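What follows is subunit A.
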Amino acid sequence: MKRITLLVSVAALLAMIAMLPLSAVQADGHCEFAEDSIKIGGLVPLSAPGAVAGGVAMSWAINRAADDINAACGVSIDSVNYAVEIVIGDSEGSPERGQAVVERFILEDEVQAVTGVYHSAVGLATMGMLDENGIPTVFSEPWNDNVSANGIMEYDGRPPRNADGVDYVFRVSPASSMVGGVVVDWLLDLGVGNVVIIAENTDYGQPAAADELARFEAAGATVTQINVELGTEDFVPILSRIQAQAETPDVIRVLVTGETSYNLTQQMAELGIAPSDDTICVTNQVAFQSEQYWQNVPDGNYCAFNRVGIIPSLFSDTAVELNAAYFEEFEDIVPSYAMASYDAVWIIADGMARAGSSSDGAAIVAAIETTDLDLSQGRYYFEYGNHNPDLPQGTPAFMWHQWPDPVVTMMQYFEQGQSSLDAAVIFPEVYQTHGSGYIAPGTSP
Partner candidate 1 sequence: MITPRELRRTMSDLHLELNNVSKRFGGLQAVDHVSFTVTEPELIGMIGPNGAGKTTLTNLMSGMLKPSSGTIYLNGRRIDGHPPYDVTRAGLGRTFQITRALGRMTVMENMMVPGLAHNPRGGRADLEARAHEILDLLTIDHLTNELSRALSGGQRKLLELGRLLMLDPAVIILDEPFAGVHPRLQDTITNYINRVYENGKAIMFISHNMGAVFELSQRLIVLHHGAVIADGAPQAVRNDPAVIDAYLGHDEDD
Partner candidate 2 sequence: MVIEDTLFILWLMVAGPLWAAVGLFVLPGINHGRAEADQFSPTTLKIAGLIGGFALGPIGVGLFFFEPALIRRTSLTLGVVLTVFISSQVLVRVIDPNFPSALWLLLAGPLWAALAAYFIPRHYRDLEADDQNALTAAALGGFAIGPLIFGLMWKTTPKINRDWMITLGALGAWQIYALFAIQNPTNPCVALPFAATYLTQQTANGVVIGCIYSLMAVGLTLIYSVQGVVSFAHGQLYMVGGYFSFYFLEHASYHLSELTGSDISVNPIWGIPVAAFIVFIMGALFERVFLKPMHEGLIERVSEYAILITFGFGFFLEYTTLAVAGPFPQKTDRFIQIRRFTLDRYHFNDEFFFGPIHIIGDRAFAMVVGIVLIFALLYFLQRSWTGRALRATSQDRQAAAVTGINPTNMNTLSFAMGSMLAAMSGAALIPIFNWVPWVGAEMVGRSYVIVVLGGLGSVPGALAGGIIVGIVEALGAGCHPDPSRGAAYKEAFALVIFALVLLLKPTGLFGREQH
């Protein structure tokens, strides 16, 4: 089994180094494909109110993965090569649409596996259906803790989907509390006592805020949470409010995404609230898109941000290739969800190859559970699943079919207009690039 994987990935690298636009043609050149191909559905938001920018990147990555796989002669089952074919569906970020699209995937396009999903609401709404239909699924971006958690859990008062849980759904994106953990640990290491959390009132912001708030308070820090609506442009009033607090906060944590977060961060900086000598500015993965970030937050230097995915300085060749291609397409750094989506397709393909079937869901799931692959984000494996069913006491339910160690790092810019590839990794220490846990404004490591 392992051998095939190796072959596949090596071949993939070779193919990627070969000219990419022509990959399909070349594939035809030196691969014999079976008549019917393997269909994988990609469920991503491509129109408002969904997070379109994310969806675009994800669908790009998914298609890209398929091309690469095909360039490596697709998925070979019983020494027959099957080409991978991608079907993209637009979830519009709404559960209703998501369900409809998944249904179309299953019944009309007859996909054998599904990946993608950006909004947790969509993930929550669709995972039951995917499970009932036995479609192996690897979610690549929803963060809500309840996604992919096993069937024992309930969410907003609904009974378990079925007795033995959501067994067909895997997740390679972190659960929000995994991310929260890192951020909070880092801040507590710096000894912050007075925290302000600004969270968007969405399925991303609220759970994340709740989680981090709990962690902070457990550690005895005082926390003020401020909720904002996405699409708000002018944050000055609420920022002035923070400014007027009796004791200036040690850190302002931004749990807002998209253009809204850029507005917020920029205004924060312009008012000199954070980053400043007294206050640390902590934003989130959106800051990793350095081109966009610097265009929209020119004053956002010295803001720290959490990032999911292996750190640029440790990019594997796969990651480097992917990043190069992404940059060609979007003139920006490849975001984690694109990497995750890319990897997800590979994981599925690999699972099918090892299961020796593209249709037997159970077998594929079993195979995926024992995944052991090195891809753009690092080494993939799933700790808990039917192969290792009993979660130890205290292990949260979402660890079921969850990639246990997506790398979550804290990074920080220390030069105006710096590319996030050069930005300093400041936490966890093992990854530190500039040997410091926090770069104070005005200084450089």
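Here is how the candidates were picked: all candidates are chains of the complex that A comes from, given by their letters.
In the analysis below, contacts are C-beta pairs under 8 Å (C-beta built on N, C-alpha and C of every residue); 3 or more make two chains touch, one makes a residue touch a chain; residues count from 1.
As the structure is a prediction and not an experimental result, all values here were calculated from the model.
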| item | value |
| --- | --- |
| Complex member touching subunit A, one of 1 or 2 | 2 |
| Parts of subunit A lying in touch with candidate 2, wherever the complex brings them together | 48, 52-53, 56, 198, 201, 224-229, 231-238, 240-241, 243-246, 258-259, 262-263, 266-267, 270-272, 292, 295-296, 298-299 |
